[in-house]
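Complex shown without one protein chain; remaining protein chains in place.
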Amino acid sequence: MMDFFQATFIPGVMMGLALLSTAYLYRVLCGPTVFDRMLGLNGISTKVILLLLVIGTANDRVDMFVDIALGYALLNLVGSLAIAKYLEHQGDAINAMD
Amino acid sequence: MMEFFEIALLILLITTAVGISRVRNLISAVLVLACYSFLMAAVWAQLGAVDVAFVEAVVGAGLATVLFLLTLFRARAQDTQIRRARTPLVALLGLPLLGFLLLYAAVDLPPYPDGRDGQDLGKASTRVAAEYLQKSYQKTETPNVVTAVLMDYRAFDTLIETGVIFTAGIACALLLRDRAK
Amino acid sequence: MKPNYYTLLALKTGLLTLIWCALSSPDIFSESGLWDVVMGAVAAFTVAWLNTERKGVYGAIRVGQLLGYCLWLAGSIFRSGCHLSLLILNPRLPINPKMIRHRCELSNDSSAVLLANSITLTPGTITVELDSHDLIVHTIDDSSAADVTDRHIERKIDGLFSTKGMS
Partner (left out) sequence: MQWIDSVKDPAAMALILVGLFFLVVAAIGVLRLPDIYTRCHAVSLADSLGAFFLLAGLSLHASTNMVLVKILAVLVLLYLLNPAIAHLTVRAAHRSGLKPWSREDT
């Protein structure tokens, strides 16, 4: 059972998370407004945080990957904060654009 | 299954890279670039280069995004639109050719070392890597091997890199300084 | 619990040191590991010292009730998450999104922030604006709108922080 978990199930989960990112990537690339892109970016970053932990489980090195996942979660806030400040400042000129 | 995962990640990366060249305004380009950094960090983590993944996340997704946005704060709204010329024929033909040549050269690279089992170590990592891993603590008394390599074995390189980054930081600070004062 | 300046400082330092230990997982029985913990405690104290206001008025926090609230919130997140999943998977997409203006009747700012955070964390409702006690909430359908307007989250939060027992 252990073998199945590590060898088949976890890579399957990784594959699934990568495929789920396509939905968010669609929003980032084609989202009608800038805010949709920001939303998609946030979704992708959460998926990558989860993906890091799953990759760590696959390699049996979760202790190494989990620190980076923590760092990501914090960085995500900084980036989103900067983008949101920018869009609040001069958002209306660009939100109609594609 | 692992190969499919890597292929899926690479396809996502390529899609993002194509997307950057298609967007119409700079703020969207910044967002797509941050997305590219996140995916790239996942690729690094999958390859086992966790340190590189972390730097990619910090610099690519965090710092670069904030710096780009600081720059955009200074620009007027109509300046953030991108007007694209039509793709020149040279680029359309030359870039695929260049990519093909790079792929052709990649065949001759030493095999990717699968260090997880410690067995199939490729040429690139047989000569010095083992010595670093075994003896770096005795020689430098630094617990982390990556830090030992960066700060002891190639200290001058790192020093000059730091100088370059410092200069770039000063240049950014000068450019982004508040003009009103 | 009714903290004054020094207990608050000690609490924050202890918590931050614990987080430091959890993240760096030092080997306490060796000399360098012990040194790591000491440096962590010094850093934690500095951060706590810089971030605690000496003149501030600290309200009481009911820690046990706060934990109970977190459990209740987890349950309600699960319930409304299932509800939202059914909405999304329904082929007819029976959503009725609305902006609600909601005036909350909470005594202090901490409670209002906790309320806004809880509303955002619950799937189906998102706080759009928070202006001291006026919230603008976006809700996806009528039942999630009822979650906000019938004020049962507010009643749960109401006793958690109080400014009455000043120290």
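Should a chain be cited, it is by its letter among A, B and C, assigned in written order, with residues numbered from 1 in that chain.
Keep in mind that, in the parts below, a residue touches a chain if its C-beta (ideal position, glycine included) is under 8 Å from a C-beta of that chain, and two chains touch if they have at least 3 such contacts.
Worth saying up front: this structure is predicted, and the values here are computed from it rather than measured.
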Visible contact partners (per top-of-document touch definition) of the missing chain: A, C
Chain A residues touching the omitted chain (full complex): 1-2, 5, 9, 13, 16-17, 20, 23-24, 26-27, 33, 35-36, 38-40, 42-43, 46-47, 49-50, 53-54, 57, 60, 62-63, 66-67, 69-70, 73-74, 76-77, 80-81, 84, 87-88, 91-92, 95
Positions on chain C contacted by the hidden chain, ascending: 19, 22-23, 25, 77-78, 81, 84-85, 88-89, 93, 95-99, 116-117, 120-130, 136, 138, 140
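Going forward, only the chains that are shown with their structure count from here on.
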Length of the line joining the C-alpha centres of chain A and chain B, rounded to whole Å: 17
Between chain B and chain C, centroid-to-centroid distance (C-alpha), Å: 36
Chain A-chain C separation of Cα centroids, rounded to whole Å: 23
Footprint of chain A on chain B - complex, ascending: 1-2, 4-5, 8-9, 12, 15-16, 19, 22-25, 27-28, 30-32, 34-35, 38-39, 41-42, 45-46, 48, 50, 53-54, 57-58, 61-62, 65-66, 69, 72-73, 77-78, 80-81, 116
Residues of chain A touching chain B in the complex: 8, 11-12, 14-15, 18-19, 21-22, 25, 28-29, 34, 37-38, 40-41, 44-45, 48, 51-52, 55, 58-59, 64-65, 68, 71-72, 75-76, 78-79, 82-83, 85-87, 89-90, 93-94, 97-98
